[in-house]
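Only one protein chain is missing; all other protein chains are in place.
First chain written, first letter: the chains are A and B, and each begins at residue 1.
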Amino acid sequence: MKRFLDKIMLLDLFAGLGITAKHLFKKKVTVQYPEERREPTHRFRGMFRLDEERCIKCTLCARDCPIDIIYIDWHQEVNPVTEKKEKVLDRFDIDVQRCMFCGLCEEACPTEPKSIWLTSKTYELATYERWQNLYVDIDELQDWKVRPEYTDKEVV
Amino acid sequence: MTEPGSGAQTLFDLKEMELNFGPQHPSTHGVLRLKLKVDGERIVDCYPIIGYLHRGTEKLFELHPYFQNVPHTDRMDYVAAATNNLAYVAAVERLFGLTVPPRARYIRTLLCELQRISSHLLWLATHAIDIGAMTPFFYTFREREIILDLFEEYCGARLTLNCMRPGGQPFDLTVGWEERCREFIDDFPSKIDEYEGLLTENRIWKKRTVGVGVLDPDVAVDYGVTGPLLRGSGVNWDLRKATPYEAYGEVEFDVPLGKNGDTYDRYIIRMEEMRQSSRIITQCLDKLPEGKIMAHRPRVMKGPKVGEAYAAIEAPKGVLGFYIVSDGKPGPYRCRVRPPSFMNLQVLPEMTRNHLLSDLVAIIGTTDIVLGEIDR
Partner (left out) sequence: MMESVLELLGPELYYGALTPALKIAVLLFVGILPVITYLVLAERKILGYIQVRLGPNRVGPWGLLQPIADVMKLLVKEDVIPNRAIRWAFILAPCLVVGPAFVIFAVIPVGPPAAEPGGLDLFITDVNVGLLFIVAMATIAVYGLIIGGWSSNSKFSLLGGLRSAAQMISYEVPQGFALVAALLLAGSMSMVGIVEAQKAAGVWFVFPQFLGFFIYFVAGVAESNRNPFDLPEAESELVAGYHTEYSGMRFALFFLGEYANMIVISAVAVTLYFGGWYRPFPNVEALSFLDFPFLPAGLVAVFWFAVKVFAFLFVYIWFRGTFPRYRFDQLMDLGWKWMIPLALLNIFLTALFKLVL
């Protein structure tokens, strides 16, 4: 009998309509992007940073990178102050175009604190051209120029 | 049917027409292509064509040391990266003979179950939208977003997690993660009720799913189908119960089984699995032991002994196995993946035969395939 009533009264359909009607007045979950931004968590893997002072030029990060996009060249020099031999970086480039942000380079880094890290909380890495800004060298890695924040007013 | 190319033919001379379904069709879930033979709307034959997302993952595994391969596994079943990671690291641990500390095992179980929920939510969203109900999509994504936030907090990524290492976990849980997870899980069953309110009893939903794509248990076993597809046909085979790995032996949960093996049963099973997953997560949070999260291993690993190892886990879509052959070098000699989606896709022609075109999308939805895993 109840099943018959259900069939006639379309109760199942009205239950669904009720749920959608309830949601009509619920708080919306949209994040209005250019005005509101999500703050990435502390462990969020974003753009690279490098601290040349801390780096011991061991190239472990380059070796641990699964897709070999870290290019490191160095030579030895005698430090005029301490008169000890030191490694000096010639080149520390990362081809971020191909990077998959796995964070293995950071994990491989033996220094404490890490000399290369991804937790810079940057996620607006999009560019309009392929070649723009996605091949970063040592200067950029140390002082990552945060791109102008995206606004919907911007016209390119 | 007349020979193709045998002269001037128009569409209407043929009784059966060939229909190319995908790879750019809105509901083939990625880049699946189906060659269909249809008589009107009735499907006479269905022939899946795969390979549009082939990236040579298995070959890539051979080129890298064991520890660099984890990020590649993220990209196979890209909606369930944690379970992929687990299957791979489990195989590597077996090869190296590493023992994972208990806390790491629990964290892995937590992550895998969260991943199972998020994968099932994505499945529900796309399945419902295939059948024409567009609203569940947004409700499920609302919850999936919270899970992804939890992942982001734990390991720094939302989709391609790279959150496990052979031997244990790379990070411990952050402060407050447990509370946030518990908060979500306590609330989650009521959200499932919401989805079910929209679909389970709905007569249109029932008409579209009951009796559609019936999969015979014998056929399912013959094809090597696993996961909710197999359990929908009533075969009790869940690796979490059959060969408990990580912390699954220490938590209580039920394995839902279907009776008829149709799309509706599989829908009910996946809904129930989400509830069971939240049960597992609650228990894991309660029991979470203190202690180390990484097994003792040297900083730079040498290659393992010559040998082979196979590890399989119950991924959201079925049994996911990694078979690794070692020749003593730092990287695998050969790595073979047993992806659940690939086996599940094989029964598609069996399931769709003599159904209508509308059922085809329902059946593709119910197999829950991810092309990244099929093509690798």
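Methods note: a residue touches a chain if its C-beta (ideal position, glycine included) is under 8 Å from a C-beta of that chain, and two chains touch if they have at least 3 such contacts.
Fair warning: this is a prediction, and the values are worked out from it, not measured in the lab.
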Open item on the list: Given that one chain is not shown, which residue among B:Ala80, B:Ile129, B:Met164 or B:Ile324 touches it?
Closed with: B:Ile129
Open item on the list: For the chain left out of this view, which of B:Leu53, B:Ile146, B:Leu198 or B:Met294 touches it?
Closed with: B:Leu198
TODO: Just name the one of B:Glu113, B:Glu196, B:Asp359 or B:Asp375 that touches the chain not displayed here.
DONE: B:Asp359
Task: Absent chain, residues of subunit B that touch it - done: 11, 17, 19, 25-27, 41, 128-135, 137-139, 142, 198-199, 202, 204-205, 207-208, 356-361
TODO: Can you list, in ascending order, the subunit A residues touching the missing chain?
DONE: 13, 16-17, 19-21, 23-30, 32, 152
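One rule holds for everything that comes next: only the chains that are shown with their structure count from here on.
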Task: Rounded Å distance, subunit A centre to subunit B centre (Cα mean) - done: 26
TODO: Note which residues of subunit B are touching subunit A in the complex, please.
DONE: 64, 67-72, 74-75, 135, 139, 142, 145, 149, 152-157, 160, 162, 170-171, 174, 194, 197-199, 201-204
Open item on the list: Give the list of subunit A residues in touch with subunit B in this complex.
Closed with: 10, 12-13, 15-16, 18-20, 23, 29, 40-45, 64-66, 100-104, 107, 118-119
